[in-house]
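One protein chain omitted, others in place.
What follows is subunit A.
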Amino acid sequence: GLFVWRLKGAGTRHLPCHLLHLCRAPKGRLITFQYFNFLKRMYVTQYNKDLSQRAKPKADPVVSPFHELLDQEKKVIHKISPVSPVHQPWPETSRRNELRHVKSPAESEASAAAVRAEPREDRQWKEMKLRLDELPGILARLSKIKLTALVVSTASAGFAMAPVPFDLPCFLLASLGTGLASCAANSINQFFEVPFDSNMNRTKNRPLVRGQISPLLAVCFAASCGVPGIALLTLGVNPLTGALGAFNIFLYTCCYTPMKRMSIANTWVGAVVGAIPPVMGWTAATGSLDAGALLLGGILYSWQFPHFNALSWGLREDYSRGGYCMMSVTHPGLCRRVALRHCLALIGLSVVAPVLDVTTWTFPVISLPINLYISYLGFRFYRDADRSSSRKLFFCSLWHLPMLLLVMFTCKKSVLDKEDKGDLLGKGESHGRAMEMRLP
């Protein structure tokens, strides 16, 4: 009763219709119904806001999406903010597509209402009790599920590019294991960063910040994802992949996350975290660490820099206030140089791919336009060093990576081709030898 009156006092427009329901409902259910409606609206807003998450390396460089906001730019900024500042190996390919698909007229209306309701909802006191119906949504946000999905897709790309016949059960196990490991790493990252996340616009709506879940539960969830995930990789796929997965979790949670506040070198560590999943996919398929695996890792590694550096350019105020040591704040020139350098490195790596027999020679040719475009945007960012060039570079990186991986896959050197060539050579040799024997 008291609670209902308090809300009425707040004068929200949405409440009156719900209040009627509330009054009719039994007293015990009053609060839950109220919460359920708010949660529904919250979920819609969250979903729309979350759409622009950045791929984070298992741990997420969180990366972070955070920025100086102006009201008109709120919508666009949401795109940038959800990204975690961490370099996340997960490409954010489908994010923007998802955004387009999701924004149907009905939903945009609901989301608009939700956006209005959300700040009001935010100003209320909430009971810190775990609600089971909210749990899936909370865990999804805790594990940064969208980022995880992107990470898993880079790992699948690694698996697909490996020069072995496709093994579906192995592929599924590897993807599941990688996904679980990523969920674990992301949860631990959020567990470590609660007060910092509350102070940054991009991350202030995370479950632990809002008190929707206790830290203990977050850690238990991380353990219950990480242990089976790594076990699955070690026993179900191969020990090398499991070791890489465990190492990546460690690198993300124990190296990258604390380093974010200590030195700008965190960006490089985060790039490695992002590069490991495709290597894991490759080793899952072949069982060994070949040059091709390292090449794929190298491509993801180089991609992280234009992606993250462009993102962090708009978040300098939040980083400075939050105490995060990022290149964009302390060494802005270096930030832009590194981004450009790695855009150009992507071109170089694309040329190396056919040399290592990973793809045919059509790959560097077809990928040249997109690589040149991102390098051009990288150059513009280097020269202009302003908000618009950084945003252009960031958004380009979002579609550049999936497209590059797709082109790479279509230009993959077929396993059969190699076998045939081998056979031909063998036959040719034996033929030659036969000829030689007859000659004398």
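For this structure, a couple of remarks:
In this text, a contact is a pair of C-beta atoms (placed from the backbone, for glycine too) under 8 Å apart; a residue touches a chain by one contact, two chains touch by 3 or more; residues count from 1.
Here is the rule we use: contacts and distances are computed from a predicted model.
Among the names given as "ATP synthase subunit a", "APOP1 protein", "WD40 repeat-containing protein" or "glutathione transferase", UniProt records the absent chain under the name "APOP1 protein". Listed by residue number, the positions of subunit A touching the unshown chain are 2-3, 68, 122-129, 191-192, 194-195, 198-199, 204, 209-211, 214-216, 219, 258, 261-262, 316-317, 319-321, 323-325, 329-330, 332, 385-387.
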